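Every protein chain but one is kept in place in this view of the complex.
Our next item is chain A:
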């Protein structure tokens, strides 16, 4: 068999140098990033090439090819997921033994496995925010016709999002892409999510890593409730009297508020012309983050974008530029506010949080400090004080890859495959 590396040219070059003739478990340490590995039913290792961290998963070739294709499709659909880089197949040990294929994905910078988040004793509100992020992710996947099959906190990565979280799909192994999902498929995904999340929380509770006030069963039931509310807002027909036409605009506003853009609305009037029925047809998540990107070129999560846009609006009002062209004001805001704050963060602290998250925290810091001192401390001073008193004491989150203990088998759920039955 020939060794075959299916990947983009730039990454192919870098990947060539890895010891593909060894099973992943035997790779010498100097190839690996010395961080605890994540949770998977397969052997997973991390390596660093050209300053970028990659995850490698050893898996039967047909599964590697399938998951690679699936992750590519998801990224084409703009679903938040880890990015597939390539598949290495046709591997052989020096003695001619065939080795399984390896799926290569790019590690998502500043992403956090839930175990890393919970390692610092989590409060109830934080748990709720994690759950909300996961619910939005499931709904987005379902809108795209993706049936997850194994939805859980373990199969998700979280990125900070202005005090909340944005969730990313990590494991697409059991996933399937359909034109549209049946109610049964959605219900099954939720039932799996509910069971897995309750299990994961009960385990954290047993490990003493979860506040006693958090009830795993109630929390996991919440997933179903919140999902259903979001799903009906996203997809359901709404009927009202012809005189209440303002309700169309209200529906769109509510969806914007949830972070979704409405590209197409289906509006039907009954024969008598008395009742209007409305259903969103095409909804696109990322309402605020798209707007921020268009205006400023800053790539941020949805809530971060909302926060930054609010600050931009405030800036326009304070500097008396409300009538100005939106893009000109945005440009001025970047030069006067955003960039100076980020530029003044000492270089060694920049790996701790993403730039939009830092800016959000500086805004928070400014608010609290100003309130405490009874006068506005100003953006520059708030940024300086925040960097020294807050950011410096935060852990580095650029590349957290696993839990916190050296032996993940002792602290993390491990996956048992029915198929490994011996």
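Here, a contact is a pair of C-beta atoms (placed from the backbone, for glycine too) under 8 Å apart; a residue touches a chain by one contact, two chains touch by 3 or more; residues count from 1.
Criterion: contacts and distances are computed from a predicted model.
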Name per UniProt, for the chain absent here [options: "Molybdopterin-dependent oxidoreductase", "Carbohydrate ABC transporter ATP-binding protein (CUT1 family)", "Sulfur oxidation protein SoxZ" or "GntR family transcriptional regulator"]: "Carbohydrate ABC transporter ATP-binding protein (CUT1 family)"
Candidates A:3, A:206 or A:242 - the one touching the absent chain: A:206
Options A:24, A:59, A:131 or A:230, residue touching the unrepresented chain: A:59
Selected from A:184, A:272, A:323 or A:374 as touching the chain missing from the view: A:184
Contact with the hidden chain (one of A:12, A:52, A:69 or A:174): A:174
Residues belonging to chain A that touch the chain removed from view: 39, 41, 59-60, 62-63, 147, 149-150, 152, 154, 174, 179-180, 182-185, 187-188, 191-192, 194-196, 198-200, 202-204, 206-207, 217, 220, 409-422
